[in-house]
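All protein chains of the complex are present and in place, except for one that has been dropped.
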Amino acid sequence: MKKIKMSKHLKDNLTTFSIVTVAFIIVEILKATGHISSLMKGLLVPVCIYIICAIALNLCVGILGELSLGHAGFMCIGAFSGAFFSKCTQDVITFAPLRFTLAIIIGALFAALFGFLIGIPVLRLKGDYLAIVTLAFGEIIKNVINVLYVGKDTDGFRLSLKDTVSLHLSGEGKIIINGAQGITGTPNDSSFEVGFVLILITLIIVLNLINSRDGRAIMSIRDNTIAAESIGINITGYKLMAFTISAGLAGIAGVLYAHNLNSLMAQPKNFGYNMSITILLFVVLGGIGNIRGSVIAAVVLTLLPELLRGLADYRMLIYAIVLIVLMIFNWSPKILELRKKYSIKGLIGAKKAGEVK
Amino acid sequence: MKKLLSAVLATALIVSMLSGCAGASADTAATQSNASDTSAVSSDSSDQASTGAATFKIGGIGPITGGAAVYGLAVMNAAQIAIDEINAAGGINGYQVEYNFQDDELDNEKSVNAYNTLKDWGMQILMGTVTSGCCVAVASETAKDNMFQITPSGSAVDCIANPNVFQVCFTDPNQGIAAADYIADNGVASKVAVIYDSSDVYSSGIYAKFAEEATAKGLEIVSAEAFTADNKTDFSVQLQKAQENGAELVFLPIYYTEASLILSQADKMGYATKFFGCDGLDGILGVENFDASLAEGVMLLTPFAADATDDATKAFVAEYNKRFGENPNQFAADAYDAVYTIKAILEAGNVDPSMSVSDICEKCKSGMTSVSIDGLTGLGMTWSADGAVNKAPKAMEIKGGEYKLIQ
Partner (left out) sequence: MSFISYLINGISLGSVYAIIALGYTMVYGIAKMLNFAHGDIIMVGSYVIFCLMSGTGMSPLVSVILSIVCCTALGITVEAIAYRPLRGAASPLAVLITAIGVSYFLQNTALLIFGANTKQFTSVIKMEPIQLFSGQVTVTGETLVTIVCCLIIMIVLLTFINKTKAGQAMLAVSEDQGAAKLMGINVNGTISLTFAIGSGLAAIAGMLLCSSYPSLTPYTGSMPGIKAFVAAVFGGIGSIPGAFVGGIILGIIEIMSKAYISSQLSDAIVFMVLIIVLLVKPTGLMGKKIQEKV
């Protein structure tokens, strides 16, 4: 019995990996044969970024069962620390893959560190209170980065929270983080291939965690905290572990983001609570706790507004309507019942399901 | 129960997968049909254009939804007017012009997506983007493709870091310096307070240079208070600090939406002082239902005023009013000038649409440095090779509900 169950997990995971890999190969073939539009080519890296984010958040929301509205903040930390590193070492480390790998590691570590520090106090809270506190942290991060000025001159780094003038840079000095103007001129190291590898790494980390002893402990906290505690599971420890990993993965997505565009700024649009909500949208629409669903939802919902461009002014309106309709279609208990009744699978399996029940 | 749940999840998954596949297969078709779709939406001139063999394809990018939509819409509309005029007058070098404007929602990433969409459409010249942040991101893409880009209102210095990008508006540092010089040289005030948006590239860019230049010119900055995009309804503290520190003038390097709030709050707290702004303040009188008496005596440095009396401005304002039911602001004027600048350099270089994007860019680049344009935002505008424009800002004062030129 146990063996069968294990292989079921394995099969499930293999399906997820193969879907991602097949999609990657198809896109690569399309790219090689030139059958892909510039828009799609430009969207490949963002899609990877949002897939990683969605997986990271799903670990927090679906597996740990804690709603976080601050993942854009972790992305922001990853993005800025990664870009800062790349910008500083651009002349020292000229071998791009090495520099980028280091940047990713640094971004992930910084985001994870913040996730850990924030997690210690925050994870004591529950439900909506936890959500609002994570949202608050996300906004704090964005606000602080917007007034952060970092310059570099012969004496080393100089830092100010006021303006560029108070950096007192000497003549040769160079401003690296310029407040609201952020970091410009980050090397464009991100590519679809790197994104694909990072997605695979993320998937391996998360799926292995879920199917491990630790993962089961984490899920038991989600399902019944008191019961989990009573059998001796270290609640705080496991919560922190999942939250930190989730933050670190979001940081990876941030580094990818920072190295995709030439200018990196912490705007409400890209690192504000709106982004956290967008990522949450991927998770909820793809199925809470369903990693494969998150991946698919992230792809669909990133492409959707771009595909609606032909609608000009009505684009975002249609997007909003599609969103509402999809949510009702996927989550409404009544519609789910109807769908079950009239779906092919439902018609065949109706008897069986009835028996089991 | 678990089985039921998994069945539900499975069906949900299948449905979302199906929709995913549909999306993926439809996308190439969608992007191809995009061109006809959007041009149909954005211009009626494209109908007549598409009957001709070859056309110039000019793209535009800016926010037309979201909080900054007002700027993107102004640029989109004004450029449309310019292009329709050009087409009606026989086009550029005898070729009609097609125009396609894409939304970027004030997001760098979306802006690059918009650029790629336009590339698929076959854009040859980019008139955009409207905002600085997006412009920097898109400029690195146009540099890779060597596509000629002229931004009507992306004012940060980083926008024109690449040789293929030119600006119609002033750069932020220039505005800060010009404002400080004007205040100091004309003895408008010696104690100055600043209220700026620290989360905005434009505003913090001007402030940084203004502060430097003001100190050099002997002006005393008695208070420099910021606000952020998330915190722009209440300005009582910023105003009170200015008042307490005895500022003779409040410098507002911000956009008029916030400035109108600042003026009405200053009025309510009974604080009468001089206000001085940059080109972002232009348009304040165009706010629907605005009590113009609040803005009495406000000074601003701007290249454009909607109630200037020259024929070009009058015609443009009338046309804009007729088509869009409001007065154009400085963004609109910059966009209008940008389109005519493109026309001038294409004609000077004798460019025809069959040339490659890169060749057009080279022709345009050399054309830009030798051209001189009499536009809405300045007479005899010229460009240096670094992409910045040379034109004189006009100092305006609002008197009796109208912009009046000082001097």
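So that you can tell them apart, the chains are marked A and B in the order they are listed, and the count of residues begins at 1 in each.
By definition in this document, contacts are C-beta pairs under 8 Å (C-beta built on N, C-alpha and C of every residue); 3 or more make two chains touch, one makes a residue touch a chain.
Values in this document were obtained by computation on a predicted structure and should not be read as measured data.
Q: Tell me which of B:Thr117, B:Ser260 or B:Thr377 is the one touching the absent chain.
A: With B:Thr117, B:Ser260 or B:Thr377 as choices, the missing chain is touched by B:Ser260.
Q: Which residue from B:Ala143, B:Val188 or B:Val287 sits in contact with the chain not drawn here?
A: B:Val287
Q: Kindly state which of the options B:Ala69, B:Ala143, B:Ala161 or B:Ala312 is in contact with the chain not pictured.
A: B:Ala69
Q: Touching the absent chain in the whole complex: find that residue among A:Thr16, A:Ser81 or A:Asn143.
A: Within the whole complex, the residue contacting the unshown chain is A:Asn143.
Q: I need the residue numbers on subunit A that touch the omitted chain, in ascending order.
A: 61, 67, 121-122, 124-126, 128-129, 132-133, 136-137, 139-140, 143-144, 146-147, 161-162, 226, 273, 277, 280-281, 284-285, 288, 313-314, 316-317, 319-321, 323-324, 327-328, 330-335
Q: What does the interface between subunit B and the hidden chain look like in terms of residue numbers?
A: Here the touching residues of subunit B are 5, 64-67, 69-70, 72-73, 198, 225-228, 230-234, 236-238, 240-241, 244, 256-258, 260-261, 264, 268-270, 286-291, 326.
Going forward, only the chains that are shown with their structure count from here on.
Q: Between subunit A and subunit B, tell me the centre distance in angstrom, where each centre is the average of that chain's C-alpha atoms.
A: 32
Q: Give every residue of subunit A touching subunit B within the complex, in rising order.
A: 35-43, 46, 139, 143, 146-147, 163-165, 179-182, 184-185, 188, 257, 260-263, 265, 267-270, 272, 285-287, 290, 292-293, 296-297, 299-300, 303-304, 306-307, 309-313, 315-316, 329-330, 336, 339-340, 343, 345-346, 349, 353, 356-357
Q: Can you name the residues of subunit B that touch subunit A in the complex?
A: On the subunit B side, the touching residues are 1, 3-4, 7-17, 19-20, 23-24, 26-28, 30-34, 37-38, 41-42, 64-66, 102-103, 105-110, 112-117, 119-120, 133, 136-137, 139-141, 156, 158, 161, 197-201, 203-205, 207-208, 211-212, 226, 228-230.
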